[in-house]
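This report refers to the structure that appears directly beneath it.
Complex shown without one protein chain; remaining protein chains in place.
Per-chain residue numbering starts at 1, and chain names A and B are given in the order in which the chains are listed.
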Amino acid sequence: MRRFAVGVALVAVLVAASKAIPEPDLTAADADRTNAPAASLRRAATGVPPPASPAFSVGEPRLLEHAETTGRYAPVVNPVAAVESPRPDADPVVSLLPTTDEGTDNVVLVLGETRRKGRSWVHVRLPVLPNGRTAWMPRSALGGYRFVRTRLVVDRARLRATLFEAGRPVFSAPIGVGTAAAPTPAGEFYVRLKLAGFDDPFYGPVAFGTSARSAVLTDWPGGGYIGIHGTNAPELLPGRVSHGCVRMRNEDIVELGRLMPVGTPLTIL
Amino acid sequence: MTHDHVADRAAEELAATLADVDSDGALQETAALAFPETRGGFLRRSLALLSGLGTAGVLASQSRAAPGLTKNDVAILRFDLVLEYLQAGLYTEAERLGELTPETLAWARVVGAHERAHVQALKGLLGRNVVPSPSFNYRGVTSDEQAFTKTAVAFEDLTAALLKWQAVRLDSRAVVAAAVTLHSVETRHAAWIRHEVGLAPVTSAFDEPASQERMARLIASTRFVTSPARTVASGRPRFTG
Partner (left out) sequence: MNEFCGEFGEVRRATRGRMLARVAGGAVAALGGGVLIALRPEAATPAPSVSTDRKIFDFALQLEYLQAAFYSAAVDGGALRGELLDFAETVGGHEREHVAFLEQALGPAASPKPRFDFGRATSSEREFLDAAVLLENIGVSAYNGQAANLTKPALGAAAKIVSVEGRHAAWVSALAGREPAPRAADPGQTAAAVTAMLKRTGFVQ
């Protein structure tokens, strides 16, 4: 009843406003037009079918958690001289080839970038002596970046290796490290390559190559690289028993092999 | 499976995907361009094989359509997935490196999250017809403001155009209904980055479509697609022990 009264009131307002022109003959159709806002829109809408159901919906976008990324690495794609500073005339430090002796791509850990005179340079951690050496090379010498969220911490005092993923520990195992005569070096390194499917029980089923080098066994065949691998003498673990490598039980190295990608930064305490 | 095989399989599947929607071979040429660094010329040989056999025979085992998805739609969706892998990777890396202006980084952060969500949605729809991501080398574009914004504008504009071209070629109406929800977001991305760098966000009352072949050429021109790093081998260790 009230709505009808308001409708009538509106008609009265419109009629009053149109006194200057001949009074319109308010047939039902006219009333519909003047009293029915959005009639045309409403009529057009009722002719439209319902939407087809989409084949998929998109989930909520997830922003990156920057704290999760621990590092990035890239393969050397051209033979390159790594130099002291990001300048073409800087002193050379070492030459790097695209392939390692083991036949893998020679990867470097990338610590930073800079641009000089329109050219991109990268600051990289090198697998050379002295341990901890870094240098610069043109970005163009490297392939695509791969990012990692893991970090391996080798604690020589506690004889324990712990793998962190996005800051949380996901693996821990007792280890053997180097003797006093052939110590495992301390410092910041990275996992450089992975070997599997070889037949040498001394190293167990899986072996990781790191960028760390023995500072003592410099004449070692292959360059004296520190590895992380299994063992055929698990009874010695934990202990200071190796020539510098980090040894763990075979079941542990297999699990680490599943969890730790090449390129993972390595901290040896 | 060694990494050689993994890389070549990815290249083969992308080539097959591209070949699927372009029967006259023009796209196969550009697919070869998209993979300049695949080892051993495997890609060129597999493309030759595909042209010789025709797509149907070679792809029979690879492209049994998911329930409700035709072979045609699978091919289009796989192409989109590779494009989304590329864009998601580009924007994610730009954000991680953090070398661009704050405004561009803010754009990359939001848009990267969208493209990553698109990757997940397309992978979910494709199911076992999914293709793995190629490896990418973004070659310093992700840390150079000019190069990045130029590349982002090109990809967002062309992705929007591509989705229009694909929409009228999709068999499934449900896929069309889903695809248009992504298409309008790509046009937003495009207008946003254009506005940010001082270009007109919109240049015409009607935006034109563009073909997959054009997009394949853009991808090839960037030389972003590369082979994965080989980091695993099976030789005997020579570590100090």
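Just so we're on the same page, a contact is a pair of C-beta atoms (placed from the backbone, for glycine too) under 8 Å apart; a residue touches a chain by one contact, two chains touch by 3 or more.
Owing to the predicted nature of the structure, the values given are computational and were not obtained by experimental measurement.
Colleague: Of B:Val111, B:Val141, B:Leu158 or B:Val232, which sits in contact with the chain we cannot see?
Modeller: Residue touching the chain left out of view: B:Val111.
Colleague: Would you mind spotting which of B:Leu69, B:Ala152, B:Ala190 or B:Ala233 touches the chain that isn't drawn?
Modeller: B:Ala190
Colleague: Kindly note down the residues of chain A that lie in touch with the hidden chain.
Modeller: Missing-chain contacts on chain A: residues 3-4, 6-7, 10, 13, 32, 35-54, 57-61.
Colleague: Suppose we count only contacts with the excluded chain; which residues of chain B make the list?
Modeller: Given the touch definition above, chain B has residues 110-111, 113-114, 117-118, 121, 160, 163-164, 167-168, 173-174, 176-178, 180-192, 195-196, 201-202, 204-209 touching the missing chain.
Simple rule for what comes next: only the chains that are shown with their structure count from here on.
Colleague: Per the contact definition, I'd like the list of chain A residues that touch chain B in the complex.
Modeller: 51-64, 66, 69, 72, 74-75, 101-105, 107, 113, 115, 120, 139-140, 142-147, 178, 182, 193-200, 202-203, 207, 209, 214, 217, 220-222, 224-227, 229, 242-245, 261-263
Colleague: Which residues of chain B touch chain A once you look at their complex with the stated criterion?
Modeller: Chain B residues touching chain A: 68, 92-93, 95-97, 99, 109-110, 112-114, 116-118, 120-122, 124-125, 135-140, 143-144, 172-178, 181-182, 226, 229-241.
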